[in-house]
Structure formats: structure tokens, C-alpha cells
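Every protein chain but one is kept in place in this view of the complex.
All chains are identified by letter, namely A, B and C, in their written order; residue positions are counted from 1 within each chain.
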């Protein structure tokens, strides 16, 4: 139950069969919905020289009615298509930032869907504006589109243009592009955000997570490498690796919280990573207790790991209301205090008079944890031992999660003992750094753990980067 | 993952404090959302001689925007209020059947919200029509309202009228009524559907399940007895038990599937009943296996029970997509086959090369079970042993679930061995009758198990009752 | 530009061809839209023993999308169908009052759409409630339906039941009913509200106004007589005249304001009546002037009559904004003052430095007239002579217009001279009673002119009738 928010999810498909691409992308986006619930969109290259698209605020099944899906298919089943889900930033209304972004440039119509966050966005935007550029959104996709368009004038093909601009882009980006005749998928050289390759029949799919490929009924092939540019057209798939540095900095929070447990990310099962984190945690912070419970849904895998390793029985401690949507009303202060109970209700008989180990994925601000511990006390729990399946969150993230300031981070302000007291727990244990390194169960997994360690894989150019998101969001909006 | 559908959920509150009743009912309805997702409604007696109400198709947070909730509160915080959630029947559009039903009769304005199904509805409707009655809906609430109105002419108070008509009503009904000055809650003499009593501050709450009372921040007091009529007004609470027969026939499926695990129904924890069913099942149908997994969400509790009793490790085997709503599109036959994978995706590494015990709450038609077993095979499971935490479903239900014909019941057509083969399992075990009797862990729990046993607690008058729902639904609709 | 509101419009059709009835009713309702813009509805007897219906708030083209119209036709083209448009009362939200009302009674499913207002509604409702009746709406249609249902038990056919209850109904009512096999159209014995008969191919149509029949491409046959009951079934049309008294009291405001100018009502062209009113007015209140202008739209016909009779040139003096809908925002006091200019803008060059005769249909509160005169002064008019094509409005109406209290009537409080001064006119002339009698151009036209004369054609039973509408509206609402 992290207070962090996902950045986005992307998916693309090139039609080498006779698939109804709009419908395929719909299924894939639906499986990526956990990566973004604010808005979603689909763009289809129907082979008539243009991209048809629909994008709007809302969940995938809300935006894409049968009628709308059909309108995307009516000009043909499609040559290639991409989709995007977007998470919720502070400002709800910036319609123009929704993706995919569809634009026309010298070589025709292209669409871009991007997951990530460029750390030198403002610098690049500034440079372009000085050359007369105009910006209609605050999205990385538009900036990347601009740079492709300007580079494309000098290149033979779009993939060359992309490879040539990649050294200029700093930060996290995994994006897919439809050009008039190709689908191109790109992952930044650090590989901050996941991107993988699959196939349905003869048609290649590129997606943020493998669960999307499985939900579509396709087969997972492999992860796309950091720095790799994958090009798919009627001649098949080609890979360009000029920007591959051989390193990797996948965001560790993909394993801890962002990705769906049934996904395989950079070779590791997300579910197993979380189970293993729980198991390590059990060895690092053992305790005598009667039951182990997880905070639904992101703490459940680690809780099973903790239970199995410790031999303490696993239990279901909370019922999470499945019908919470973005329209749920909490307009009164008194309601805010109740709000955790509305979403999460403890099962009294599962915890009453028991010593409870409570497993969660992270503590960001600390208020949610305090509420949950309090609910367990109210349901009669004797002891509550909080175990967190990640190290303390100490540093802002500039690569696409929405924590870009230390002001919100409880671990920056209080010691572990103080946090334990503040959330009302009987004991508190965080996964160690050492433990974190073991969770993937194989030695060569390299991640970005800057949020825990402060070791940023890229240089953060802008001193005022903390304000980057806010200024970016404010610059243009609906 | 039962193919059964809930009937409905009801809630009522009498204001002895200064509560904003519309908002309280909203929170309670939201916790009862699992009992009905088709439509919902709130009626508030604002003390001005009338009931204001809003009801519409959609989930609670969809129907009740902040603006609408406020419009219900604008004439005052309310004397008493009721709410209703309704499940989805075959015909989507019958707007007029939404509840609560608000009507005017000789003594002013009343509202009724009802959960259940009268088995002599057509007979009673027929009798009333012969006396000149008109019907604008196909709901039990309207028929009950009519009978109250006709009886009320001869009685001192509404509770007397209700007690006098109860012997005429056959079947299942738990309903709440707001009269101009009272809140009345009624449970049928067999107690087919649950109904309980709670309190928030000094204000009494009546609700289908205790989880609603908890979510509102209130305190659970007790179950309302079968046959009991509870009257709450400014003088407090009074109970009328003339129709209490001392027997009980709570629908056993409330324990198996309908109720939320964190509810206490007729003295028993739903979560513990399900765990116990899993434990008994483990003793009745033991098997050598590597992991136990439950079908989310209704099989999870029993799976933990099975795992703990058998010593086989519990695992998370499937990820259920939480964003499925009633608008999700499945318009092509090929998609229907895929549809289980869209909703449920197996976690390969959790089941690959493993002998899996798969626990589910019931098998109705068998198609869903076959799909799930197939998914596990596709994810590499070596063996799949299906364990069902209830006996075979053999008989139609006339008390408010939507199975009213044997034609849909696989257990009526095939032997257990045949079912096992048809769903592709390596073994299949159903909870025994004997086992079923043990699940509540105390001897005096009496349930209606007619769907398993064929022993109906009431006489089913109408030979053609199988067609009852359909004819009722057809009679008047929007 | 009267401040009066229409009551309603009704339409019915019996299929003796292979017409798509839902679509035919749609076209007819659309032509009756001026009689009610709040809500509308269509009910179709599809010959399957029930009535399908759709009704909602909004204009006809807003409520009836192609998809919805088709859903009404999908079970067949229909045996008979009715439609209703409803005007806006003070309280917007009473969903349940929308019509047609569909109900089930001993002989099957019937629907009713009613235009008018029963003056003994509360008395009849009271009587029925004492016998155990329940009411779910505040509409005359429900009360009439109840009375038909109770009478129908004793009669051979529905038309007998209707004829037998008509003597109990006091006030204004024109209604159409679909029974399982018939279409019945009924006009009250005073004929307060219009109702006429037409035909498209071989299929009979009954409608509030002849313009609906024309818009559907049908042929007007005749007016339905006051007190007449017209029955149409597969054997053709039969007329029952037991309740015809030979008298007539058509609401004179149908000619002055309510009906569409292209309709023929009780034998007289509405357009010609209004032209004639203008002509008579010109003789009664001649004036030296340069131009005659009408207040759009209801003053235009009379203005032409005044111009032609007087020889003063007719001009277009105002442009009326055609896009005003019920959603137009006027939330600030300052805007209310501007609001007439937003809707009506004077054409300066048409009135500047001119002596203007301004023709309108009526003055109710006087504020609108003052605004309009003020606009003309602002546009440079030298003189403004106001001419009203009806006598002073002095008495409340109990037959279905929304003026049921003298408190709103400026003519009850001020003399004509005072009104002239208050609205800022140079002179003011109202059509005389004598003149009113001439407007239909034939001697035997009998109207209800109670609003001018105070001579009510029926006894007004309830002393507190002034509050009738409000109490009725309050009794049940959404």
C-alpha cells in the first residue's frame, strides 16, 4: 500500500497477421492498468497515411466503449498500433498531456507513447524554443517527437534519428513509436523502466510488462536491453544497440511495488522477488508471533515469504474494498481519518488476541502505516510488528515516480525508533541493503536504488530539479 | 469465483445524533457493494413529511457524486435513511426496479429497501390486481409496500401492519422501511438473508452485513432474529417477535460465497467458516502436493485453511485484474475463451513443475473451472487437484440467487468423475454434507442448504416457479 | 414572450401498417416540444404482453439517441405507442413524475400519457389512500391509472371503465392510453386541453396539436370532442360520447400563446387567431407610429395582424438567440439584469429614432416587458407603444398552467396606467374581452377565459387549491 504512484505503461504491436489491433492494444492496456489510472489512449496506423487515435481521462474500460474501439478499426485492422496508460499527477485536468501523442512531421504521421521522465527536459525544451519551437503539452513524448523530427531531416530512417538523439536524452524513458511503416521500441541506456518483447501469432508486441503479453494470449520472448532500439516492420525485427552501455539501472521499485507480481522483469519474477524479500526480512528481523499478514495488495507476496521462512502461519488480515475508484467521495476531515477503514477493514477473528507480523512494501509519509496499525489494535491485536520489504526511503526520485522532494519522506526526518513509535508499532524492521541485493536470487541483477542509497545513475543537471515536475505541469494545461 | 450472483444489500439508520445520514448510508452501501453492482439508491426522511431519494444504475461511487449526496442533505441531516445495492439480472434496463422504493400511502411517505425473493410473489400480485391494484415495478419491495398500505388502514402502527402481513409472505426477505417517524427492520421467519444491528454514537444502524457497520465506524450489536421486527424511533429500539419461530434457515451460500469475509453472520465469522471449510476439505480429500492456491477472491480463505491443515505451503497462484467493471468489452467469441486470462493470470513461477491444490468455493456450470485448470496447465503445473469448499450444487434456489433451473447445473448432469474429467483436473473433491455442518464451528448454526440437499425450508407453491424470475422481469420494465 | 409555461403534450398511434412506431412517436413528440422541454418519454406496446418504455429529462433529440430509439423497436415495430413531453415545474428533480406512466394491472400492462391538471387530485388521492392505495409519483396519470384499474374489475372493456370514471375527474385532462390491444384517447368534457385525430397511411394518430400530425407526414382528420373517448384497435376506430356535454372550454391561452401557430385547434388556425387579435387590437388601440414589431416568437403573428390592419410597416425589431437551452448559466445578479439582452438583442437601425408599436401576447409579472421596452429605448426608439394581444391576466389558473396564485400577477396589483408607467411604455393597450371573442373569426368558438374573467368552467373544490401544485410536487420526488 505504497503512497508512491506509477509513472505510466506503454504497449505496441506490429500486425503480421490479420489482428484487430485496436482490440489487441485494449487487452494489453487493460493488463497494464495498474501502471496508470488517470487516462489512457490508443493510436492505430491504419495504413492510410495517418494515425487514428482516441485518448481520454478514465480507466481503459471506461474510455474504450465498444463503439469507440470499433471506430478505430473501421478503416482497417491496422498496420501497427500503440497504447498508453497514465497515472494521476497533482493536477487532474491537463488533457493535452494524455498519450499517445500523434503528430505530423516531414515524413508523415507518427505517434509516440512514453514511460519515464527526462531529467534534462527543461534544458532541451529551452534549446528548442530558442529555435522557434512551440509546445502544446508538458509531456516527454512531445519533446522526444520534436527531437526526432529535427534529426529525421538528416537521416535515412527514423531508427537512425532515434539512435542519434538518445545521447541527448537524460533520465528514464521507455517509449514506442509508430512511423508510417514501422513500430519502434526504445529503452534508455540505463533501463530505468522495463520494456519487453513478445509475440502473438506472427506479430511482435512490445510492452512495459510481460503480464500484458500474457493477457493478450501472446508469448513472452525477452526483455529489451537498456539502450536498445527495436525496429519492427514487414521485413521482421531488427535490433540496434549502438547506445547499449552494458549496464543496467532498473528502478528497484518495479520489483518492490510497481510491477504486477505475475510479470517477469529483466529476467526476474516479481512475485518471487517479493517473496524472497519477505524471507530475507524474516531472517533479518525475526519475532515471536502468531500470524503473519500482508497489507493488500502489494504486501501479500512478501508476507507469504515471511510466513514460510519463519514458520509463523500466514493469514488474511484485511479485506480491501475492490470498488474504490477515483470518484469515491472523502470530503470531510472526519472522513479522511476513517478512510483507511473504508478501504481496508480488519478481520477481527483473524487478529484478535494475537501477536501479528504486519508486512508492507514501504513507508513513505508514515500516515497510512499508522492508520493500519491502529486498525489492528482496534480489532484486538495484542502485538503489531511491522516489517517493511524495502530499505528506508531517503532520497527523492527524478526518474518517474512522484516523490521529488525530501519533505514528504518520514525516514529523512525520524529515526527508525521514532518511526516505530509514531506509527504505533511494537517493533519495526526494514529490509537491509544487503538483503535488497539478494531478492532477485541471482547475482547479476543491477538496479537503481537511489531512493534508498542516494547513488543516482545519472547526473542530475538542474539544481532546481525538485521543482521540475511542478513547473512542467504548470507550463501548459487544459 | 462463483457464477452465482448476489441478490442485494440493505442498510438503514435512525438519527439520534446529528449525523449527515446520506453520507453515512453512502459509506455503508459502499461496504455492501459486493452484494450488488447493478444499481444503488439512498432515501432520506428529512422530517418534512416526505422522502428524498436518488437511485440509479452504477456503483455507489459512480451514482453518488458529491453534488448528489449534498442534494440529499440540503433539507436537513435527516431523521432516518435507508440504502440499497442491487445485483445484475439478465435484463439490464429495468430502471423502475431500482430501490429503495419511495411511495405515499394513507399515513404519509414511506420507503422500502428489500433483499430476498418472495416465492409467492405472483400469487400475491394476482390477488392484489383483482382488487384493483396497479404495479409499476417488478420488485418485492412494491408488493410488500402494497400489502403494508392495505393492512395499515386497520392498524394502530406500521409495525403491527408488518407483523400481520408477514404470515402471507413466503420466501426470503430482509427489508428496512422508513415511515414518517420510524425506521423498521424486518427479517423473514426463516432468516434466509442476513440482517444485523449496530450503533454509531447513539444512532442505530440495521444492515445486511456487519462489515457495513464497521466501515461506517460503528459498533456491531447483534444479528436480527429470523421473524423479528425491529422498530427504532425517538423513544429508542423495540423488538417484536410474534413471527419468530425459533428456527433458522440462513442461506449457506452467505458463508460460502456471498458475504464479505470480515462480516459476522448469525454469530459466525465468514472468514473462519471458509477457513474451516478448507481445513475439513483437507481432511476429507487429502493429496500429496507442493502448493495450495485459491481462486481469487472467494477461494482464498478456504485455501489458507486447506494449507494450514495439510501442511502444504500456501501460495498466490493468480493475479486478478482489479479494474474489471461492467463496461469491459468482450464482444467476440474468441475473446470469451480468453476472458478468464484477462481477468485471472497465473503466476508461472509459483506453479511451474508443481503439484497444485486449487481451492474454489463452488462449481456451477463448470466452464470457469475448466478455464482455470487450463491456465494452470499452461503455466506448467504438473498436477491440478481441484477442491471445492461446498457440496455439489444440485438444486435450483428460489430464495434470491439467480439459479432457478437445473439446466445450468453441471452436477445435475455429470458424476463427480465426469466433472473432474471435463474440467481437466487430476482429482476433484467436494466438501461433504457432514463437513458442511462443521464449518461454523458451533453446533447450533442452522442453514438452508436446499441447493445441495433439495430440502427446501418452505413450500414452493408454484409448479412453474422456474419461470418466475423471467416472467417477473418481463412484466414491467424500462 | 410569456412567462407562462406549457403543461404538456401527448401523442399516440395505433399501427395498422408496418410503421416503426418508436420512430413515428419521436417525430411527433419533436413537433410538440414547445409544449414541454423538461422531460419526454415514449412507451411502445410490442405485442409481447408488456410495454417497453424510455423516459428521461431532456429535449426529445437529447433523450432519444439512435441507440435508444432502436432498443424500443428491437422487439418489433409495435402494436401501439404513446409519447409525452413535460414542461418544467419549480422542482427539477422529480424523476418519477416523468411520463408515459407504465403499469401492470389485472388485465395486463398499460401506459398513460396525460396533459392537464385535475382540480380534485388531492381529494381523489385521499379517497384511494384510505382504501390502501400507494402512490409512487405526483402525476395525474398515476391517479387516473389507479381509477381505471379499480373500475376495470367491474367492466367488460377498458373504454367502459374510462367512461365510468370520467364523471369523478374534475379539471383539465387530455390523455392517451395503450391497453394490451387498444389505443384510447380521452378529452375531458370541458375540452380544456386540445386533442386531435389524424392518420398516416392506415394508422390513426391522436395528438395534442395538429402540427405533430403534419410533421409526421400524416393527415389531420378532426378535433376530438370534449368528453369524447376514442378507441382504436385492429377493428378500426370507435367513438364513445356518453360524457360529451355539448359544451366547450378550451383554454384561450392555447390560441394566445401555448399552441404552435401552424396548428389548427378546435377548428381555428392558431396563426390566424393571433393575426386577428393583432388586427382587433389595432382597431381598439390605434396609434401613430413608424414601425410595428413583435416580441419573438409569440408576438410575431399578432404584430403582422396589427401592421396589416393599421398600415404601419412591419419590421423585425429583435434577434432572439436560438441556442438558449436549460443549461445556460445566469448565476450572478448582474447577469439577470442583462439576461433579456442575451436572449433578445434589438436591431438598432430598425428602431432608432422611430415610433415603435411593440406587440406581445401577455404581461404576467411585468419584469420581462419592462426589460424589453428598456432595450428599445437603449437602441434609440423614440416612442414605445405596448400592445398586448390578450386582456389583463387577473386570475389564477387551476387547469394546468403554472400560475396558481394572484401574487405573481401584475394586473391584480396595478392599474393599466400604473403598469404602463412601470414598464416604461408611452402607451399600453390590452385586447378587450369583446375583441377576444372575435379572434377565432367564427361565433361558436367557446373558450375558458377564467384567467381574464374569473369565470371558471368547473367548481374549484379545494379552498387551498392555490397550494395544490406545490403540495403535490412535494409529496413524492426524486
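Details
The rule is simple: a contact is a pair of C-beta atoms (placed from the backbone, for glycine too) under 8 Å apart; a residue touches a chain by one contact, two chains touch by 3 or more.
Bear in mind that the values here come from a model prediction, so they are computed numbers and not experimental data.
Among the chains on display, the ones the left-out chain touches in the entire complex are A, C.
The chain omitted from view is touched by exactly one of A:21, A:40 or A:101, namely A:101. Considering the whole complex, the residue from C:14, C:64 or C:257 that touches the absent chain is C:64.
Within the set C:72, C:300, C:419 or C:450, the residue that contacts the chain not displayed is C:300.
Screening C:269, C:310, C:395 or C:422 against the full complex identifies C:269 as the residue touching the chain left out. Within the whole complex, the absent chain has one touching residue among A:24, A:52 or A:301, and that is A:52. Mapped onto chain A, the interface with the missing chain covers residues 48-55, 71, 93, 96, 101-106, 109, 129-136, 142, 145-146, 149-153, 474-478.
Take chain C: the residues that touch the chain left off the picture are 23, 26-27, 30-31, 33-34, 37, 59-62, 64-66, 69, 211, 214-215, 217, 260-262, 264, 269, 271-272, 297, 300-301, 304, 307-308, 313-316, 318-319, 321-325, 327-329, 331-332, 335, 338, 341-342, 345-350.
As a working rule, only the chains that are shown with their structure count from here on.
Shared contact partners of chain A and chain B do not exist in this assembly. The geometric centre of chain A is 36 Å away from that of chain B, both derived from CA atoms. Rounded to whole angstrom, the centroid-to-centroid distance between chain B and chain C, based on C-alpha atoms, equals 48 Å.
In chain A, no residue touches at least two other chains.
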